[in-house]
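Complex shown without one protein chain; remaining protein chains in place.
Now for subunit A:
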Amino acid sequence: MITLDKLTKIFDTPNGSITAADHISMEVPTGEICVLLGPSGCGKTTTLKMVNRIIPATSGRVLIHGEDTSQMNTVDLRRNIGYVIQQIGLFPNMTIEDNISVVPKLLGWSAEKYKKRALELLDLVALDPAIFLKRYPSELSGGQQQRVGVIRALAADPKVMLMDEPFGAIDPINREVIQDEFLKMQKELQKTILFVSHDIDEAVKMGDKIAIFREGKLEQYAAPDDLLAHPANDFIAGFVGNDRTLKRLQLVTAGEVMQQNPSMVTLDQPLDEALQLMESRDLEAVTVVNREQKPIGMVRREIAQVHRGSCRDHHDGLPTVIYQDDDLRSVVSRLYRVDASWLPVVDGEGYLQGVITQRGITHHVGATYRTQA
């Protein structure tokens, strides 16, 4: 747990003093990522750097797991906090192995132990140690360098990490990949992380909590969905964007919103049974499944009304299916693309689990406003 208690930084400049961070108080629970978000010059980076004293605080306290860090020696404090910066900051004179081993060496680990650790960490980010261990940073691509930057910060297994726009200098495609990789790692590692970003999409994706800063003040500190659904003021509403409800969609998976126990018919069932089912449940169409309960098509109500026979002869193909783990943003995008109001949802193996409808989605998104009213 990281606790900031009235943390304040005042810079004295020739043009008078500037308050870069003004009584920032917040708490990041153990194992969570807190994204510090805001326009440039809002104090987010200053706040981050006061935690490991790259910038000394003017007043206020930083507590890590309840312990006041002002009592700790600066060098010891920093060795126990993982630090990743935007420019990566790998040391070009050292091999990848030496770069990863910097903090373990500072902490006095045995050579055997830190060499083993370097191997483990390279495996973690899918960089082949046989190739990369003895390379130099200049021989790596930007994305590879940033992966090494992240695992270097993880080397001594710190409980707390500070990340200053860690993926800011990477091209958008690689950034997505590295973000996903990092989230996967974090699921297992459960580090407590302060993460600076100026990108609302990144914040929504990475953050368990988001702290929005403006002109040195903490404006709102909330979970991403809360922040997007209920921005505390106009500044925040403007910063998160007019499409903030669309952004909320990526926080929810199809599995959470689908209707379970979906209506289905098999290929061999007669068409009038399908019609009865649709009429009783007031549906416009029903999913057709094969013997393994995998969706293979659908029967429309208007077709069932005018034809006779089995579903085998009168079903249409499915434009696409949705997987349970897909986020709603991609679900909506696909619904729009195929001009459908509903689609079947399957699990990883392809078995039908439910259906997702446009109404179901809008209902889910609007729920937070109804409970308020």
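Basically, a residue touches a chain if its C-beta (ideal position, glycine included) is under 8 Å from a C-beta of that chain, and two chains touch if they have at least 3 such contacts; residues count from 1.
Operating definition for what follows: contacts and distances are computed from a predicted model.
Colleague: Can you pick, from "ATP synthase gamma chain", "Carboxyltransferase domain-containing protein", "Protein LplB" or "ABC transporter permease", the UniProt name of the chain not shown?
Modeller: Result for the unshown chain: "ABC transporter permease".
Colleague: Among A:Lys9, A:Arg79 or A:Lys191, exactly one should touch the missing chain; which is it?
Modeller: A:Arg79
Colleague: Pick out which of A:Thr30, A:Ser141 or A:Gln276 touches the chain that's been left out of the picture.
Modeller: A:Ser141
Colleague: For the chain left out of this view, which of A:Leu106, A:Leu183 or A:Ala367 touches it?
Modeller: A:Leu106
Colleague: Residues of subunit A in contact with the chain that isn't shown?
Modeller: On the side of subunit A, residues 52, 54, 75-81, 83, 85-95, 102-103, 106, 136-141, 144, 152, 162 touch the unshown chain.
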